[in-house]
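Quick one: the structure is below, questions incoming.
Only one protein chain is missing; all other protein chains are in place.
Take a look at subunit A:
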Amino acid sequence: MDKCNIMIVGVGGQGTLLASRVIGNVALKQNYDVKVSEVHGMSQRGGSVVTYVKIGDKVYSPIIEKGEADIIIAFEMLEALRWAEYLKEDGKLLVNEQKINPMPVIIGKEKYPENIMEKLRENYKNVISLDALKIAKECKNIKAVNTVLIGLLAKSMNIDKELWIESLKEIVPQKALDVNLKAFEEGYSRG
(Lines give C-alpha, C1' and ligand atoms only; values in the text may rest on other atoms or scores of the structure.)
Protein backbone atom coordinates (compact mmCIF):
# COMPACT_ATOMS: atom_id res chain seq x y z
CA MET A 1 0.00 0.00 0.00
CA ASP A 2 1.62 3.31 -1.09
CA LYS A 3 -1.22 5.50 -0.09
CA CYS A 4 -4.89 5.21 0.71
CA ASN A 5 -7.60 7.84 0.91
CA ILE A 6 -10.61 6.84 2.97
CA MET A 7 -13.76 8.84 3.54
CA ILE A 8 -16.22 8.03 6.27
CA VAL A 9 -19.56 9.67 5.65
CA GLY A 10 -22.76 9.57 7.63
CA VAL A 11 -25.12 11.45 9.89
CA GLY A 12 -23.89 13.29 12.98
CA GLY A 13 -24.29 11.00 15.99
CA GLN A 14 -23.69 7.72 14.12
CA GLY A 15 -20.22 7.21 15.52
CA THR A 16 -18.13 8.07 12.46
CA LEU A 17 -15.43 9.59 14.67
CA LEU A 18 -14.71 6.27 16.36
CA ALA A 19 -14.27 4.62 12.97
CA SER A 20 -11.81 7.26 11.77
CA ARG A 21 -9.81 7.02 14.97
CA VAL A 22 -9.49 3.25 14.68
CA ILE A 23 -8.37 3.50 11.05
CA GLY A 24 -5.89 6.25 11.90
CA ASN A 25 -4.48 4.19 14.73
CA VAL A 26 -4.08 1.13 12.47
CA ALA A 27 -2.19 3.23 9.92
CA LEU A 28 0.06 4.64 12.62
CA LYS A 29 0.92 1.09 13.74
CA GLN A 30 2.05 0.41 10.18
CA ASN A 31 4.43 3.38 10.32
CA TYR A 32 2.64 5.38 7.69
CA ASP A 33 2.13 9.12 7.74
CA VAL A 34 -1.54 9.73 8.44
CA LYS A 35 -3.97 12.61 8.75
CA VAL A 36 -7.55 12.41 9.95
CA SER A 37 -9.84 15.39 9.50
CA GLU A 38 -12.95 15.48 11.68
CA VAL A 39 -16.10 17.55 12.07
CA HIS A 40 -17.03 18.96 15.49
CA GLY A 41 -19.50 21.55 16.69
CA MET A 42 -22.69 22.66 15.05
CA SER A 43 -22.45 20.63 11.85
CA GLN A 44 -22.18 17.52 13.99
CA ARG A 45 -25.75 17.78 15.29
CA GLY A 46 -27.60 15.34 13.05
CA GLY A 47 -26.16 16.93 9.92
CA SER A 48 -24.28 15.36 7.04
CA VAL A 49 -20.78 14.61 8.35
CA VAL A 50 -17.62 13.55 6.58
CA THR A 51 -14.30 12.42 8.01
CA TYR A 52 -11.23 12.10 5.84
CA VAL A 53 -8.43 9.64 6.55
CA LYS A 54 -5.33 10.00 4.37
CA ILE A 55 -2.58 7.45 4.65
CA GLY A 56 0.74 7.50 2.80
CA ASP A 57 4.48 8.06 3.04
CA LYS A 58 3.90 11.80 3.33
CA VAL A 59 0.48 13.43 3.65
CA TYR A 60 0.00 17.18 3.19
CA SER A 61 -3.63 18.29 2.93
CA PRO A 62 -5.93 16.42 5.33
CA ILE A 63 -8.79 16.75 2.85
CA ILE A 64 -9.72 14.33 0.08
CA GLU A 65 -10.90 15.90 -3.18
CA LYS A 66 -13.48 14.72 -5.73
CA GLY A 67 -12.35 11.57 -7.54
CA GLU A 68 -9.53 10.88 -5.04
CA ALA A 69 -11.05 8.44 -2.54
CA ASP A 70 -9.88 4.82 -2.65
CA ILE A 71 -12.60 3.81 -0.23
CA ILE A 72 -15.80 5.51 0.88
CA ILE A 73 -17.54 3.97 3.83
CA ALA A 74 -21.09 5.30 4.11
CA PHE A 75 -23.04 4.91 7.35
CA GLU A 76 -26.25 5.86 5.58
CA MET A 77 -27.53 5.44 1.99
CA LEU A 78 -28.34 9.05 1.11
CA GLU A 79 -24.89 10.04 2.37
CA ALA A 80 -23.36 7.36 0.11
CA LEU A 81 -25.14 8.99 -2.80
CA ARG A 82 -24.11 12.48 -1.75
CA TRP A 83 -20.40 11.69 -1.49
CA ALA A 84 -19.98 9.01 -4.19
CA GLU A 85 -18.56 11.65 -6.53
CA TYR A 86 -15.42 11.61 -4.40
CA LEU A 87 -14.70 7.99 -5.34
CA LYS A 88 -11.83 7.07 -7.65
CA GLU A 89 -12.86 5.23 -10.78
CA ASP A 90 -11.86 1.87 -9.31
CA GLY A 91 -12.54 2.88 -5.69
CA LYS A 92 -14.61 0.83 -3.26
CA LEU A 93 -17.93 2.01 -1.94
CA LEU A 94 -19.05 0.32 1.28
CA VAL A 95 -22.62 1.14 2.21
CA ASN A 96 -24.72 0.58 5.29
CA GLU A 97 -28.29 0.11 4.01
CA GLN A 98 -29.68 2.30 6.75
CA LYS A 99 -32.01 5.15 5.94
CA ILE A 100 -32.18 8.32 8.05
CA ASN A 101 -34.49 10.97 6.66
CA PRO A 102 -33.09 14.50 6.52
CA MET A 103 -35.28 17.39 7.65
CA PRO A 104 -36.41 18.45 4.12
CA VAL A 105 -37.79 14.91 3.67
CA ILE A 106 -39.30 14.77 7.16
CA ILE A 107 -41.27 17.94 6.56
CA GLY A 108 -42.36 16.73 3.14
CA LYS A 109 -40.50 19.32 1.06
CA GLU A 110 -38.35 16.76 -0.72
CA LYS A 111 -38.41 13.02 -1.37
CA TYR A 112 -35.83 10.54 -0.14
CA PRO A 113 -34.31 9.19 -3.38
CA GLU A 114 -35.53 5.74 -4.43
CA ASN A 115 -33.44 2.72 -5.39
CA ILE A 116 -30.19 4.23 -4.16
CA MET A 117 -28.35 0.91 -4.01
CA GLU A 118 -29.32 0.02 -7.58
CA LYS A 119 -28.13 3.34 -8.88
CA LEU A 120 -24.87 3.12 -7.00
CA ARG A 121 -24.23 -0.38 -8.38
CA GLU A 122 -25.01 0.81 -11.92
CA ASN A 123 -22.56 3.69 -11.67
CA TYR A 124 -19.67 2.38 -9.59
CA LYS A 125 -17.67 -0.78 -10.03
CA ASN A 126 -17.06 -1.91 -6.47
CA VAL A 127 -20.07 -1.55 -4.23
CA ILE A 128 -20.60 -3.67 -1.13
CA SER A 129 -23.60 -3.14 1.10
CA LEU A 130 -25.03 -4.61 4.29
CA ASP A 131 -27.58 -3.83 6.96
CA ALA A 132 -25.26 -2.89 9.81
CA LEU A 133 -28.11 -1.78 12.03
CA LYS A 134 -29.71 -5.22 11.85
CA ILE A 135 -26.37 -6.88 12.53
CA ALA A 136 -25.71 -4.54 15.46
CA LYS A 137 -29.14 -5.36 16.89
CA GLU A 138 -28.31 -9.07 16.57
CA CYS A 139 -25.11 -8.36 18.52
CA LYS A 140 -27.37 -6.82 21.18
CA ASN A 141 -25.97 -3.31 20.83
CA ILE A 142 -27.64 -0.87 18.49
CA LYS A 143 -24.65 1.45 18.88
CA ALA A 144 -22.23 -1.07 17.37
CA VAL A 145 -23.20 -0.08 13.81
CA ASN A 146 -19.86 1.69 13.45
CA THR A 147 -17.84 -1.37 14.50
CA VAL A 148 -19.70 -3.60 12.02
CA LEU A 149 -18.67 -1.14 9.33
CA ILE A 150 -15.08 -1.01 10.58
CA GLY A 151 -15.05 -4.80 10.18
CA LEU A 152 -16.28 -4.49 6.62
CA LEU A 153 -13.63 -1.89 5.89
CA ALA A 154 -10.86 -3.98 7.48
CA LYS A 155 -11.66 -6.84 5.11
CA SER A 156 -11.32 -4.55 2.10
CA MET A 157 -7.92 -3.19 3.14
CA ASN A 158 -4.68 -5.07 2.90
CA ILE A 159 -3.73 -4.73 6.57
CA ASP A 160 -3.28 -7.51 9.14
CA LYS A 161 -6.58 -8.20 10.92
CA GLU A 162 -4.85 -8.43 14.30
CA LEU A 163 -3.82 -4.77 14.04
CA TRP A 164 -7.48 -3.77 13.74
CA ILE A 165 -8.43 -5.80 16.77
CA GLU A 166 -5.51 -4.33 18.70
CA SER A 167 -6.67 -0.82 17.80
CA LEU A 168 -10.24 -1.53 18.80
CA LYS A 169 -8.98 -2.75 22.16
CA GLU A 170 -7.07 0.52 22.60
CA ILE A 171 -9.91 2.81 21.60
CA VAL A 172 -13.23 1.19 22.56
CA PRO A 173 -14.13 1.48 26.28
CA GLN A 174 -13.59 -1.77 28.18
CA LYS A 175 -17.23 -2.44 29.07
CA ALA A 176 -18.34 -2.24 25.43
CA LEU A 177 -15.39 -4.18 24.05
CA ASP A 178 -16.83 -7.71 23.76
CA VAL A 179 -19.92 -6.57 21.89
CA ASN A 180 -17.81 -4.45 19.58
CA LEU A 181 -15.33 -7.23 18.82
CA LYS A 182 -18.28 -9.46 17.89
CA ALA A 183 -19.73 -6.70 15.69
CA PHE A 184 -16.32 -6.28 14.05
CA GLU A 185 -16.16 -10.00 13.20
CA GLU A 186 -19.68 -9.88 11.76
CA GLY A 187 -18.73 -6.98 9.49
CA TYR A 188 -15.40 -8.59 8.56
CA SER A 189 -17.04 -11.87 7.54
CA ARG A 190 -19.34 -10.03 5.11
CA GLY A 191 -16.57 -8.24 3.22
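Everything below uses one rule, namely that a contact is a pair of C-beta atoms (placed from the backbone, for glycine too) under 8 Å apart; a residue touches a chain by one contact, two chains touch by 3 or more; residues count from 1.
In the analysis below, contacts and distances are computed from a predicted model.
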Which of "Sulphur transport domain-containing protein", "CoA-binding protein", "Indolepyruvate oxidoreductase subunit IorA" or "Branched-chain amino acid ABC transporter permease" matches, in UniProt, the chain that is not displayed: "Indolepyruvate oxidoreductase subunit IorA"
Contact partner of the left-out chain, one of A:Val34, A:Val95 or A:Ala154: A:Val34
Selected residue (touches chain absent from view) among A:Ile8, A:Ile73, A:Ile100 or A:Met157: A:Ile100
Subunit A, residues in touch with the chain not shown (by the definition above): 11-13, 21, 24-25, 28, 33-48, 59-63, 65-69, 78-79, 81-82, 84-89, 98, 100-113, 119-120, 123-124, 133, 142
